[in-house]
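A single protein chain has been removed from this complex, and every other one stays in its place.
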Amino acid sequence: MTTVTSNVRKQTIARAMAEAIAQEMRTDPRVFVMGEDIGQLGGVFGNTRGLFEEFGPERVRDTPISETAFIGAAVGAAADGMRPVVELMFVDFFGVCMDAIYNLMAKNTYFSGGKLSIPVVLMTATGGGYSDAGQHSQCLHATFAHLPGMKVVAPSNAYDAKGLMISAIRDDNPVIYLFHKALQGMGWLGTEPASIVHVPEEAYTVPIGKAATVREGRDVTIVGITSGVHHALKAAEQLEQKGVSAEVIDLRSLVPLDREHVINSVRKTGRLIVVDEDYQSYGVTGEIIASVVEADISMLKSPPKRVAYPDIPIPFSRPMEQWALPNPAKIVAAYESMVK
Amino acid sequence: MTTVTSNVRKQTIARAMAEAIAQEMRTDPRVFVMGEDIGQLGGVFGNTRGLFEEFGPERVRDTPISETAFIGAAVGAAADGMRPVVELMFVDFFGVCMDAIYNLMAKNTYFSGGKLSIPVVLMTATGGGYSDAGQHSQCLHATFAHLPGMKVVAPSNAYDAKGLMISAIRDDNPVIYLFHKALQGMGWLGTEPASIVHVPEEAYTVPIGKAATVREGRDVTIVGITSGVHHALKAAEQLEQKGVSAEVIDLRSLVPLDREHVINSVRKTGRLIVVDEDYQSYGVTGEIIASVVEADISMLKSPPKRVAYPDIPIPFSRPMEQWALPNPAKIVAAYESMVK
Amino acid sequence: MTPTREQKIWMYEHMLVSRYLEEMIEEIYMEGKTPAFNMAAGPIPGEMHLSKGQEPCAVGVCVHLKPFDVVTATHRPHHIAVAKGVDLNKMTAEIFGKATGLSGGRGGHMHIFDPDVNFSCSGIIGQSVGPAVGAALSRKLQKKEGVAVAFLGEGAVNQGAFHEGLNLAAVWKLPVIFVIEDNGWGISVPKTASTAVEHNDIRAQAYGIPGHYVPGNNPLEIFRVAGEAIARARRGEGPSLIEIETLRMAGHFMGDAEQYRPKEELAMLKARDPIVAMRTYLMTVDKMSEAEDQEIVTRARKRAEAAIAFAKESPYPRGEEALEKVFV
Partner (left out) sequence: MTPTREQKIWMYEHMLVSRYLEEMIEEIYMEGKTPAFNMAAGPIPGEMHLSKGQEPCAVGVCVHLKPFDVVTATHRPHHIAVAKGVDLNKMTAEIFGKATGLSGGRGGHMHIFDPDVNFSCSGIIGQSVGPAVGAALSRKLQKKEGVAVAFLGEGAVNQGAFHEGLNLAAVWKLPVIFVIEDNGWGISVPKTASTAVEHNDIRAQAYGIPGHYVPGNNPLEIFRVAGEAIARARRGEGPSLIEIETLRMAGHFMGDAEQYRPKEELAMLKARDPIVAMRTYLMTVDKMSEAEDQEIVTRARKRAEAAIAFAKESPYPRGEEALEKVFV
């Protein structure tokens, strides 16, 4: 059917992010973009492609390699009425600028008693799987989500990517926007086909702080974010072959965290597996599990399970990295160990 | 009895830390100390007092306010055979130097395939309760414990403080040593009397990665670290008045985490409360709870509880800060809500 | 560039307001902290960094600023806040942790935020720089009037944020002025032990921007140099760096016994009080009469007293208000 096909507008996350930023820049002159190589290059990960050409060097500003300065500057510009979208090229570089992020961006609203709004979007690339080693492959979900004062979102597909970006730009609070390299649809980083989905042309929002059930099921709840969602969906398909019906939840936001959504699902399925590409300990998996069991311990038929990155720096060599990463097989195995 | 009294050598944590460092410096010429105001001033929190006088400015080095430089330098010196003990004055300042800590100190051993040993002790002050507001009162336990490659210890009393410091200095790996300001025994920061205990004069070690049961009990396990241990002990006394027997565990180390110790206790008591002065979400409380339930969910008689810092920046004003902090009453209330 | 008599009086008066306010705070701070000094006790708990002796830096710069100009300050912000026109009552209430404070007691004395006059602080060394650069960028992008001034201590100059911010401001030619208050000390560490050069104005060369060193803690000299730098920024000619020799008359924070500080230096403090010098100057050069001085002194003291009274009378916030204002 031609009509249906022509309505489908499949996009990558990279493209969806750039489109969202462009649309907001067109309607809101306060929005501007800063970061390394986000101008003429269009961003190392493609998510600012086309912006420099359309909006020029004043509103799409390549910066020196000075993250503390330009993120600090974003805070000052935001307090002065602008709405900066700032890129930290890899999340792994947070350590050179975490004070600007966390002691300025995240806290100045509180320090001002709510008088100052700091509407910064800090977008940054996460994730591994392509042998970029220990300083360029991390997720660091919990590193950001643990620290109050910032919202934290992370899309698993292009539809959410656009909607969450527009929500983030319009939000009067700082938002950390994590995008996973392997889901960007950049080709040269591998591409998860399921991240490329229909993206409406018009501007729309996806609410920050709301999880989504991306697959319904009865026997087990699998919770993930970004890459974890895709592993979960693949595992669910494999489980289906074995007659197991898995429900898959995409958290989409880590702060605020939609605990209710997860709890309601586990209440139904009685089993919980949490998938996370971030380091396991003191992380997302622990928080989700604790949130469920502190709400109600009786609904669980077996101990919850986690499939997360082990507590080791990320190795370069492919066999080691692939061994360490979460994957569908590990999720299936986790389920099987639950019921045996 | 005179003999007994004369054997008791009560010390503050600050004093115990300084004594440990001094003893190691006497026996090991590779040990030296760097940081802001750790020389003539003896450290803002007293934990290097006397070192400058005994060892002089070469081995006890006041630094410029350049945390990235001197922590990075500690990594280079450690790789070159030295054993630096470095102070980050407040843990809250991690953001200006986290890359040196986390992308260098914590990972260089792995990057070198285990060939390089990076024996740095990074000691830093945590905790609030004295109205130092949002950039000077945090604990950030999970911020460090989440990231692999560093050991993380945090004493609740002077005996452990000395033993853990000696272990940390002798450890061939990087160790984050968190000391809580309100337990330092500095007077001007308030003093928890129970942190001041007998400290043997001779050098001794407390193993890194081993929790301690600081009070035995049957009805509930209360797990804490630093200030949380003291709140737990006070809560246990109050519970005892009500006929409830609480077991209190001092984690002492967050990495490695002595999960077995906690699990064994919960197996006995059937109930778990985790106390933490760090922000609640994606933190220590979630990790402990998840570790217990993933081991065995059937041993819990009721949902586990957490008494942690709410997910807000730390307010200055006393009524707000005191309201937000964990305390014994909150622990008692948590227990009561469990059994009602 | 020389100040008018009116500007001089303005500077003098604002130095006095800051000084009186701090003297009153100093006294109240010690309530509940004697005989045993416990920072957590008394009507004003927590750290207290007094700025006495450094008032010339604040007034000499801020006399050139309008409310729409932006100032970012440090952990030692009172004098600057006073000179920038921060609401004195609300600021004092904030220092007391009261509900009527600028942020309802959430920030305290290291986190003085008054958006009405574009004033903010950070307690993290060096972190006044980025936000000032960003505010200047914002003005440039919006083509809106106004410059930004970042204050920082001489100890802060060795923090990476300083370097990154100055380079960024220079590359983008932003209307921002970096003012270093060189009081010779970063807590217990003297400048000579922490900084590889004698004066930090030379560091301006690393960014191709003008650098100035102002000796003598003299409001008139500061007026001149700051005035030129600010005018330059207003003309769109980019950033400047100014280092001012000043004086920390108190300890790093209250409770600091200053045993590390040479006795001779401590003995000289009173004699080098810049307010005394300014008064003498005004009397000699500007023929300020005793009566006029009394009037100014009284006005200044009354403002401080009113602020303290306001703070004292104000209620505390309720504990659970801590949960509010994390997000807007």
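A, B and C label the chains in the order they appear, each numbered from 1.
Heads up, the rule we're going with is that a residue touches a chain if its C-beta (ideal position, glycine included) is under 8 Å from a C-beta of that chain, and two chains touch if they have at least 3 such contacts.
Remember, predicted model here, so these are calculated numbers, not experimental data.
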| item | value |
| --- | --- |
| Which displayed chains the hidden chain touches across the whole complex | A, B, C |
| Option from A:46, A:113 or A:129 whose C-beta touches the chain left out | A:129 |
| Touch criterion as defined above, residue of B:41, B:71, B:289 or B:308 at the omitted chain | B:71 |
| Candidate in contact with the missing chain, chosen from A:25, A:75 or A:96 | A:96 |
| Candidates C:206, C:231, C:266 or C:309 - the one touching the absent chain | C:206 |
| Those residues of chain B which, in the complete complex, touch the missing chain | 32, 58-59, 61, 63-64, 66-82, 84, 99-100, 103-104, 108-117, 148-149, 151, 172-173 |
| Chain C residues that touch the omitted chain in the full complex | 158-164, 166-168, 170-171, 193-197, 202-203, 205-209 |
| Sites on chain A contacted by the missing partner chain, in the whole complex | 36-37, 39-41, 44, 62-66, 68, 92-93, 95-96, 129-136, 187-190, 310-313, 315-324 |
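FYI, only the chains that are shown with their structure count from here on.
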| item | value |
| --- | --- |
| Relative to chain B, chain with the most remote C-alpha centre | C |
| Length of the line joining the C-alpha centres of chain B and chain C, rounded to whole Å | 35 |
| Inter-centroid spacing, chain B versus chain A (mean Cα positions, whole Å) | 32 |
| Between chain A and chain C, centroid-to-centroid distance (C-alpha), Å | 41 |
| Multi-partner residues of chain C (at least 2 other chains) | 101, 104, 106-107, 111, 122-124, 160-161, 326 |
| Shared-contact residues (touching 2 or more other chains) in chain A | 68, 99-100, 103, 110-111, 148-149 |
